[in-house]
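A protein chain is absent from this complex, but the other protein chains hold their places.
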Amino acid sequence: MVEHTQHVAPVRLYVVVFLALLVLTFLTVGVTYVDMGEYNLFVALGIAIFKASLVILYFMHARWSPRLVQIVMLTSLLFIGILASFSFADYLTRGLLGVPGR
Amino acid sequence: MHSPDAISHARLQHHFDTLEQQQQASTLGMWLFLATELLFFGGMFLAYTLYRAWYPDAWVAASHHLDVFWGAFNTVALILSSFTMAMAVHAAQTGSRQGQIVFLVLTMALGTVFLGVKAMEYADKFDHHLVPGPGFLFDDPRYARAAQIFFSVYFAMTGVHALHMVIGLGLLLWLLAGARRGTFTAEYNTPVEMVGLYWHFVDIIWIFLFPLLYLVGHH
Amino acid sequence: MQTAAAPEPSNYLNVAHTVKSWLLTRDHKRIAILYLLGITFFFAVGGLFALGIRLELLTPAGDLFESETYNKLFTMHGVAMVFFFLLPSIPATLGNFLVPMMIGAKDLAFPRINLLSWYVYMIGGLFTLAAALLGGVDTGWTFYTPYSTAASNTHVVLTGVGVFISGFSSILTGLNFIVTIHTMRAPGMTWDRLPLFIWSHYAASIIMILGTPVVAIAVLLVALERLFHIGIFDPNLGGDPVLYQHLFWYYSHPAVYVMVLPGMGVISELVAAFARKAVFGYKFVAYSSLGIAVIGFFVWGHHMYVSSQSIYAGLLFSILTYTVAIPSAIKVFNWTATLYKGSISFESPMIYVFGFIGLFLVGGLTGLYLGAMGLDVHVHDTYFIVAHFHYVMVGATIMAYMGGLHYWWPKITGRMYSEGWAKFAALTIFVGFNLTFFPQFILGYLGMPRRYHMYPPEFQVLNVLSTAGATVLGVGYAVPLIYFTWSFFRGARAPANPWGATGLEWQTPSPPPLENFTTPPVVTQPAYAYAEENAVA
Partner (left out) sequence: MGNIPLFPQQASNHATAVDGLYFFIISVTAFFALLVVVLVTIFAVRYRRRHAAEVGTPVHGALLLEITWSVIPLIIAMVMFYWGATVFFAMSRPPQNAMEIYTVGKRWMWKFQHVTGQREINELHVPVGTPVKLLIGSEDVIHSVFVPAFRVKMDAVPGRTTSLWFTATKPGQYHLFCAEYCGQRHSGMIGSVYVMEPAEFQTWLAGGAPPANMAEAGEKLFTDLACVTCHHEDNTGRGPSLRGVFGSTARMTGGGSVTVDEAYLRESIVNPQAKIVAGYQPLMPTFQGLVSEEQMNMLVAYIKSLASRPAETDAAAPAAAPPQ
């Protein structure tokens, strides 16, 4: 079960990831000046998710982490998903029956 | 599971058999802690989503009172600090004491810059009566009510985030002291790695806060 | 102590006696004892509030306390009992003591964090206690908005801070358990050999980690809203009070399983030990714990059927509520089946097991009444609910807690207690409990609302019965306090394995030495391998 010693990532990789994050930051600011209606939000979120994944995978070494750590990560996301989706199961269906408060 | 002739090391706590086991435990523990943290912010993200869905126009109007330049500036500062933090961990892993010190100091400097800018932004909101409460004033009366909720969410989220930054700075200070004493080596560097994970997590939260708060609608 | 003939072998209790050696200990066993003291204290505090409630309800008129005082009584009763007694009760005492021992580890993975969690718990407790002493808080343990944010003028913030802080204690404990169970198992202790106690603590820990932060943020937002009038939950400012209920129950429903799962783990151990037989359907009992923990996160809206939540969300929550009952059913049936062809003895821990099964049946099965939307409308916020949750929390979980304490007491203290008194207490608790809370089901269906200081006179007789029962119950709880204290100082020495049970914790002296085992254990058998020596296959 013992993992071999830590993975040491090359500095070059960190630099590349950093530059990518920088570019994405400018990109996300840039696209807000383009009117895409509702899609602005999705583009912004998409970029943010992509940036977060870069940080998690490389800066936080998740790529080389044990399976268990990856499971922990995904589980926490899943549970945020439960919180949001079930709350919205209420909010999105309010008024659907056409009876006040039901 | 572990070899009985485990290497003995001053940093090995009595109840573990090997340093690997100890390091594995810390890593798992830290990630579990971050899972908790994520859910903690999750509650606020839910509030954010709900009110954004309810008050889309007010959200745009209120968001335009935030300064995209400083938001982006801070984003860059935090990303850079994440990079220097990763480098500090790298320095520890390769046993470079000098590297650790340099990169930890850089990370702290960037973190301080972030908080400085944040403080300036907060002061600006105070000046413009954009702090929720009886003194709240919003230029467009149609959106005043919902804008107040926007700023409530803004202050709650960025405030809790800033609190995490402050705690992170404290941890970095503690690491710096250790690094100067030469505590962390290629063999034993778990604390640097753990604080690193925490710091990156705080960065990730901001990566989401920035577009969600500063970049609503189109400019 | 002075009568001991031979010098006692060194154990975790006698290695050091100074106060400092206790307050700065990192030994999970000593921390368990620290927790035991804290928890007993808060139980007594909560119990005193309960007696206040029951005395007031002897008569329909509000003649003993002012309305406001009564409201503070049930609020502080609920807060003390839930956050400072029941949530930490089994995990932080028995769990803390036994999780490392059962898996053959020397300690929990993070001993310092373990100690920290006790301090955090005590600090949270002190905040809440301070709030109580400064005048109390009157929102109900649920802190519903906008009452808590805009109307109440009691110490909501102080109490909220206490609850918030104690939440971190819970998180740290859960984190410690998960890491320990993953990384510190003795050689040969594979997952399918883990005692069921470990499985149930593992499941409860998942909830602590993923649920607690959400209630923490909810309470924090309530405090902020009170202090700075931000409008997140205030309808006058455009916020939604029901959002608070979502956040609160997202945690607080799973939290009820934090309260009961460790108790179920205790019951699995005890049933095996006193039937001298492997638990029937080990895998099902183990996985049903995980099932309860996970599905438990999908049902919170069953507290909100009449809250103006959408009917469609209600449907979703209702159907899922019924699915979460199935893993509990699996457990009950498997315990029953374990008794089949067992070798059953009736020492006091086993008496508590029978008590648990009876009360959990009533409590759990009445949960099914509440899951039915059409029926819950009538009984929601009545004494039917009060009866339901006391049956599961007080009936079931405290029975399990007491059973576990009696079972592991010899291991923890190295002393025996009086079996006669123990049986007497168990019976008194059982009788007193049913007398207190069964009438409340009837009251609830009749329509007596909860949190009522005064009530219509026709409800009096049932309330008198309930108060009478509470008195008996109070005596039942006080008796063990006395004989346990006596046993701790004067009780007969306990052998290493008084019950002839399996499990690593019984293979080390009582009380255990500093790092739990004199020789590192190696596991070669599944849990509960009772019949192995005279196996007929």
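Think of it as A, B and C in the order they're written, each chain with its own count starting at 1.
One rule holds in what follows: contacts are C-beta pairs under 8 Å (C-beta built on N, C-alpha and C of every residue); 3 or more make two chains touch, one makes a residue touch a chain.
A quick note: this is a predicted structure, and the numbers were derived from the prediction, not measured.
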Which chains here would be touched by the one that got left out?
A, B, C
Given C:Gly46, C:Pro146 or C:Gly301, the one touching the chain that is not displayed
C:Pro146
Which residue from C:Ser318, C:Thr467, C:Ser487 or C:Asn516 sits in contact with the chain not drawn here?
C:Ser318
Answer key for C:Ile33, C:Ala278 or C:Ala313 versus the chain not shown reads C:Ala278
Where chain C meets the chain that is not shown, the residues are 62, 67-68, 71, 138-140, 144, 146-147, 150-152, 235-236, 238, 240-242, 275-278, 280-284, 305-308, 311, 314-315, 318-319, 321-323, 325-326, 329-330, 332-334, 336-337, 339-346, 354, 357-358, 361-362, 365-366, 368-369, 371-378, 380-382, 442, 445-447, 449-456, 458, 461-462, 500, 530-531, 533-536
Of the residues in chain A, which ones touch the absent chain?
95, 97-102
Could I get the residues of chain B that touch the absent chain, sorted low to high?
54-58, 141-143, 145-146
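In the analysis below, only the chains that are shown with their structure count from here on.
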What kind of graph do the touching chains make: line, ring, star, complete, other?
complete
Interface with more contacting C-beta pairs, comparing A-C to B-C
B-C
CA centre of chain A versus CA centre of chain B: separation in Å?
15
Two or more other chains are touched by the chain C residues 182, 210, 214, 243, 246
Residues in chain B with touches to at least two other chains are numbered 1, 21, 24, 28, 32, 35-36, 39, 42-43, 46, 50
Quick check: in the complex, which residue numbers of chain A touch chain B?
1-3, 5-6, 8-9, 11, 14-15, 17-18, 21-22, 25-26, 28-29, 32-36, 40-41, 44-45, 47-48, 51-52, 55-56, 58-60, 65-66, 68-69, 72-73, 75-77, 79-80, 83-84, 87-88, 91
Residues of chain A that touch chain C when the two form their complex:
68, 75-76, 79, 82-83, 86-87, 89-91, 93-97, 101-102
Please give the residue numbers of chain B that touch chain C in the complex, ascending.
1, 13-16, 21, 24-25, 28-29, 32-33, 35-37, 39-44, 46-47, 50-51, 54-55, 132-134, 145-146, 148-149, 151-153, 155-156, 160
